[in-house]
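Heads up, one of the protein chains got dropped from this complex, but the rest are sitting where they should.
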Amino acid sequence: MLSEIVKVEHLKKYFPVQKSFLEQLFTRELSYVKAVDDVAFSIRSGEIFTLAGESGCGKTTAGRVVVRLLEPTSGKIYFNGEDITKLRGEKLRLLRRKMQMIFQDPYASLNPRMKVVDAVGHPLEIHELVKGGEKKKMVLEVLEKVGLTPPEQFVNLYPHQLSGGQRQRVALARSIILKPEFMVADEPVSMIDVSLRSTIIDLMLSFRKELGLTYLFITHDLAVAKYISDKIAIMYLGKIVEMGHKEPLFRNPMHPYTQALLSAIPVPNPERERKRIELAGEVPSAIDIPTGCRFHPRCAYRTDKCSKEEPQLIEVGKGHFVACHLIK
Amino acid sequence: MVILGTIIVSALVIMTAIAPWIAPHDPAKTRVGPIREPPSPQFPMGTTHLGQDMLSRILYGGSIMLQVSALSVLVCFLIGVPLGLFSSYVGGVFDRACSLVIDAVYAFPGLVIAIAISAMLGRGVVNMALSIAVVYIPSYFRVVRSQVLSIKELTYVEAARGIGAKWYTILFRYVFPNVIPSIVVVTTINFADAVLTAAGLTFIGLGVEIHIPDWGRDLTSGWAYLSSGAWWIITFPGVMIILLALGFTLIGEGLSELLNPKLQR
Amino acid sequence: MMEKIELSIVVLVLIGIIVSSGTMYYMTTVVDNLSTLTDDVSTLTESVTNLTSTISDLALIMSEGFQEYAEAIAALTARLAAIEAGLATKETLIVGTTDSVEKTLDPAQAYDYFGWCILQQIGGTLVSVEPGSPKGSDFIPDLAVNWSSNDDLDIWDFNLREGVTFSDGTEFNATHVKYSFDRAIALIPSIPEGAPAGLGYDAIIDRTEVLDTYKVRFHLKMSFSPFLGILASRSSTIVNPQYAPIAQINHTTADPRASTPVAFAGPYVLSKWNRVAGRDVEIKLDANPNYWDLASGYPRMAHVIFRFYSDAATLRLAIEAGDIDMAYRHTSPTDVLDLEDNPNVKVWWGTGAAIQYFCFQTKRAPFNDTRVRVAVTAALNRTAVCDTVFLGLSDPLYSIIPPGMLGHTEAFQKLGDANYTLTTSLLAAAGYDATNKLVFDLWYESSGHYPMSAEQALMYKEALEGSGVITVTLKSADWAGYKQNRDSEIMDAYIYGWYPDYVDPDNYAFLYWAKWIHTNYYNETINGLPNPSYPAYLQQVALYDEARATTNITLREELYAQIDEIAVEQCSVVPLWVGSGWAVTTPPIYGVFLDITQDMRYWLIYK
Amino acid sequence: MPLLEIGSLTVDYPTSRGTIRAVEDVSFSLKKGETLGLAGESGSGKSTLGLSIIRLVPYPGVIVKGHIRIDETDIVKLREHEMRSIRGRKAAYIFQDPMTSLNPVKRIGAHFIELIRTHEPNTGKEEAFERTKTVVENLGILSERINDYPHQFSGGMRQRIMIGLAIALNPDLVIADEPTTALDVIVQAKILDLLESLRKVYGMALILISHDLSIILERCDKIIIMYAGHMLEYVTSIEMHRNPKHPYTQGLLQSIPNIELSDQKLVAIPGSPPDMLNPPKGCRFWPRCSYAKKICRVKEPPLIKVGRNHFVRCFLYGKKGVHVERNRKS
Partner (left out) sequence: MGLRSYIITRILLTIPTLLLLLSMVFLIMRVLPGDPVALHFEKKATPEQMESMRRALGLDTPLWTQYIEYLGGLVDIGYILEHGYPNLGKSMQTFEEVGGQIFSAFPATLELAFYSMIIASVIGILLGVISSKSYNSILDHLIRGVGTVTYAVPIFFLGIVFQLIFGVYLRWLPTGLRINPAVDPPATITGLYTIDSLLQGNLFKFFESLKALLLPSLTLGIILSGIFIRMTRTNMLETLRLDFVTAAKARGLKESTVTYGYALRNAFLPILTMMGLQFAILLGGAILTETTFSWPGLGRYIVDRINFRDYTAIQGAVVVFGLFVTLVSLVVDILYAYLDPRIRL
């Protein structure tokens, strides 16, 4: 049965802008980087849900807030129906067993001073799930699972002795050793050699089947997103502008931004002539977000309404939502 | 470089350690030979203005420098490192207060504080070490703090939080081991600085008692006889101090080069 | 890559060692061959000077763009150069020293060697010691022409020199003498650390009476034979009342130079006195145009300039380099012996009066036991110290009164030097032997207040431990801490020194019970316990009082000898050595008198 | 007459742990107005190859063999100061990261003026300034911004400026080394479009270096596939799309997702790129190659012509080789 494993409502994450001593003295009001600005989505169990968008759109922040690595400014996060927004201490630690995250940079996400066996086995120790020699056994098992075979060859290596792909496998192993239910994958393949990307992706897909994992996948690469996900949400400046199942979304993108984004993606086919949708200007700063529709300064179809009123997500097809005044 | 430095330092340490067995004379004993005798077969490094055997003094004399520097480095280490770790990891008001105090100390010319404190505490190895330690605690604190602050932001620390590690587990298993290389570099450089500061304190007149052979003291007292041509009283201890400081500097510089990813081409 | 840098460091260090040892070794030979080298060096210096002037010429030429400014500069430079050229002539004596005036040049406050030295050049006293006097008690007229005293030695009359003026032109008369002494005594309570307090002016002088314009009488509180010695000391310098107030003086405020009277009646006047950070950086003396003895050709040099060095080594380099005409206080024994072989400089030798002695903390074990004190005294080795540390420039002293002075004996010879048989037997009696050694701390002063303290202490330690029954721990403190330790009586044994205020045995003999120097010694009141040495102490005091009240030289000599005898029995204060004096000049400098007074009379010196 | 002709170029990096042969025996040529793509994974030597064309192989790299002729001049033999007149003037280079490629303490305009006056010393300040203005406007940047500092520009803008600096002196050859890797897709498309349009206007030849085969396929006429310092395949883009020969090329094409396809099945190439300090003997790709034969492990395969403008370095082809079926679906 597909139930909602993660649900996010009105999620906001603002980072206060660092101010100098003097400015703090003279100004009361703080300015914020509105990294995530009122985002809502839900992920059903076993689903792969992708947050996609350009750098700085807030997708990574959103991912981190969902797994409570960052504190949300406001909004609610539900996990298996339970409100986890305010969980602290031991309860939060227990939650971590069920929610995991893997990171973009395999070179930075492993402690350089920890052997593979310790890195992968550490979650077990933290949650006191193993005794004595059990740890190594379990580590070997899980290494085998992520395709580091034979695992004995790897357990005693340090991260710097591994290649990027191998490290990402180790990171993957570390996050599945606790048998979590939900995983946030933050651009897990963008720093891996092209020829190896699909192995990691395939591994992740296999865990979905094997372990019943649900993914929140974060990527800027829509081609990868299309390949892996069930549902995709396109973010622009901290907000979801379009969201839906991948087929309708890619076939019939509704939001002008989604359209432009898709048209800009290179296609490995020299024989195909494509029409590109040009976008004016660049992404504005997340401190100073345009009024109304935040995309309107760059939008070719903008009307007066766009600069005044913020469009809400409207369902235009089954599970296909768009936030644009053009859509009635 | 590290190897050369280690060779120099360990040679000097060994030399000092086995001095009682290889030194031809009692280093403090006066009038074992003529006064201010230039190097000769009998006294290969000459004699001092009190007729002490320079060679024996050189062999013995490193122990004060080594003791002072080792002790001060130890004190610095024991205070600076934990303070830096906690201050930066805990953050907040505590961190701000610590940083402010430490930065204020750091702004002082080190030798001035060392001299002032040493003058108050009086002579002796421990007092010298303490006054030197005060000067160098800030460097540990600052290095540890800046390292922790940058490591704290690294993904693997976030990953550790993600797997539910407690704060102290993160601090000791994820953050601290990665600070160690920088601490090692600071420590070795600190050794060299401590040696030079100790020599400086002795030069000012704040060293150890006269009956204890010490390079710094010989170098200082030899100054008065240099114009009389007694170059050996100042040259040998001077060279020894330079060698010792150089040894530590080489280790430190070599290590920092090895550990500085920016310089690895 | 690693090898290359290591190689280069090794090579550099080797080169460094070779070059530095080489140069330093070469220095040794240079010192020997300096005379032959001087020519080369001087030509070199000349060419450098030429170069410098060429450069300055060039700089001048370059600045011709600013015509007017350049002219002004040229004029100024020429004028200043002329002044400097004048300075550098035979009229100026440049003296290098490591001394500095401690605080002030007010006779009522100054109590330091260099302060007194400057005071002597600029101030006049009633009498003074004849330059070159062997005993230091040959008094000659200064501001007084003659004098007399009654038989009880408690009334002294002085006829003053007429026609003397202070440097500001004020005429000198008897009221000034009275004023000076009244002032000194009046200031004693507020300046307890000044010389009048230290010498006990208030205890000695009852009142001063003006008998006539040029006649003055001192009424003393007691019979006091060394009174002329006191009058010749710098604390008896006659001040000009106009510049030396009694009432307003508050020596704890402001610049000490402000509390220094400006107009004295000495051969020189103080024309420049710059202090930086509480130390002298510039002192210049100019001949006093109003000096009473100008007729006889004094002062010989129109200017005396003092240059201040931080240490003996630099001072030596300066005299060798010819930067200064004279180096006085202090060049080290080693340096002065070296310099004696240097044909470019001349070393002047003189009698010493500075002594050092060994003190015991008699209030506590182990040194409350006289046997232990005597045992330790017997184990000391004065000769070794004098030969090794002072290179023979100091002499072993076996009496608290230095040789050449009345009452000097060899009393402590009785106990000998490194007389371990005596030491062992006495200590055995006191319960110490090779297994149960006598253990104590020996303290020395570490900030250079006394010469070579550390080295001395080391040698004493060695000598004492040579007995096989003593273990000495060396400890040290800087001068301030040393004095504090002395007052708090925490030092088992320590080394102290004395420098005479006036050259008379009286000024030495009192050291045995000078409470303000040795609080630990002979203080009957402490803890209410009777001190076993107290009778001996009283006996010495009586002898001392008797000695200062008589002019009978034989009697005084005998009395001082008796004091020494008791001192040997008690061994509470043990004389160690007496130093000698020396000064170094570049030829041709004449007129240097280094007598037992330790005074340097710059007005006698000439080129 | 080709504009650029490279023959058996070999570049070494001697390190303390051994010598890395970053580029080995690479030969190709480029005509005016052509676009060549250099594709390969990280460490394949594509950047080294690019940099050696302007002789700026980073320390301690050295060109140990081969020639690079630009307009008949072998630049390998040129002296350093002669080389300076080639750089920027004949051949320009655009670097990967626009954020760090401009001098942070110099104004944008100053970069241009300096460049112009270095190569054309007779140009007056005014003239250089005017020219700068024109160039900057061509890039779509307001000319009043030429007095701003680099940090005041966004990444895309800076890359425009870099392109402007590259084309300011109208060079014959522009080498763009991953010019858009640090940029977002929309900006990337814009930059690539700009580059293309400028290239067409000025008639330059372009070498586009990228790890992203999609970009290369989309933008280039000819493509070189690099792997571990070797040139594995040299082919026109259309031919490559239709008929890739080398197993590595085939693998690469199968491992990149295509947004236009649905139900794509990605296939990874097994194993990982070799350690360059210790490369495999024979063909460098054999440990990852599913067609590897005995000979592949011993002998380095030669570059074989397999079609018009199509070269491949593989034993599967040529007289000894067997033709392998295209196994690419879709």
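Order as written gives the chain letters A, B, C and D; numbering starts at 1 within each chain.
One rule holds for everything that comes next: a residue touches a chain if its C-beta (ideal position, glycine included) is under 8 Å from a C-beta of that chain, and two chains touch if they have at least 3 such contacts.
Fair warning: this is a prediction, and the values are worked out from it, not measured in the lab.
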Hey, which of D:K31, D:K65 or D:R89 is the one touching the hidden chain? D:R89
Could you tell which one of B:I35, B:L83, B:I115 or B:L171 touches the chain left off the display? B:I115
Among B:E158, B:D214 or B:E253, single out the residue that touches the unshown chain. B:E253
For chain C, which residues lie in contact with the unshown chain of the complex? 1, 4-5, 7-9, 11-13, 16, 20, 23-24, 26-27, 30, 41, 44-45, 48, 52, 55-56, 59-60, 69, 72-73, 76-77, 80-81, 83-84, 87-88, 94, 96, 102-103, 189-190, 192-193, 197-198, 250-256, 275-279, 281-282, 305, 307-311, 314, 317-318, 320-321, 323-324, 447-449, 478-481, 483-484, 487, 516, 519
Applying the definition given at the start, please give the residues of chain B touching the unseen chain. 100-101, 103-117, 119-120, 192, 196, 199-200, 203-205, 219, 223, 226-227, 234, 238, 241-243, 245-246, 248-250, 253, 260, 262-263, 265
So that we can see where the missing chain sits, which residues of chain D does it touch? 54, 56, 58-60, 80, 83-89, 92-93, 95-97, 100-106, 114-115, 118-119, 149, 151, 162, 165
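The criterion applied here is as follows: only the chains that are shown with their structure count from here on.
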Just give me the whole-number Å value for how far the CA centre of chain B lies from that of chain C. 40
Where chain B and chain D are represented by their mean Cα positions, the distance between them in whole Å: 52
Per-residue multi-chain contacts in chain B, two or more chains: none
Counting only residues that touch at least two other chains, what does the list for chain A look like? none
What does chain B use to touch chain C in their complex? 1, 3-4, 28-31, 35-36, 38, 49-51, 119, 122-123, 205, 209-211, 223-232, 234-235, 238-239, 242-243, 246, 250
Interface residues, chain A side, partner chain B - complex: 64, 67, 69, 92-97, 100-101, 103-105, 108-114, 122-123, 126-127, 171, 174-175, 178
Complex contacts: residues of chain D adjacent to chain A: 41-42, 154, 156-157, 184-190, 193, 211-215, 217-220, 237-238, 240-241, 251-253, 255-260, 262, 264, 266-269, 272-273
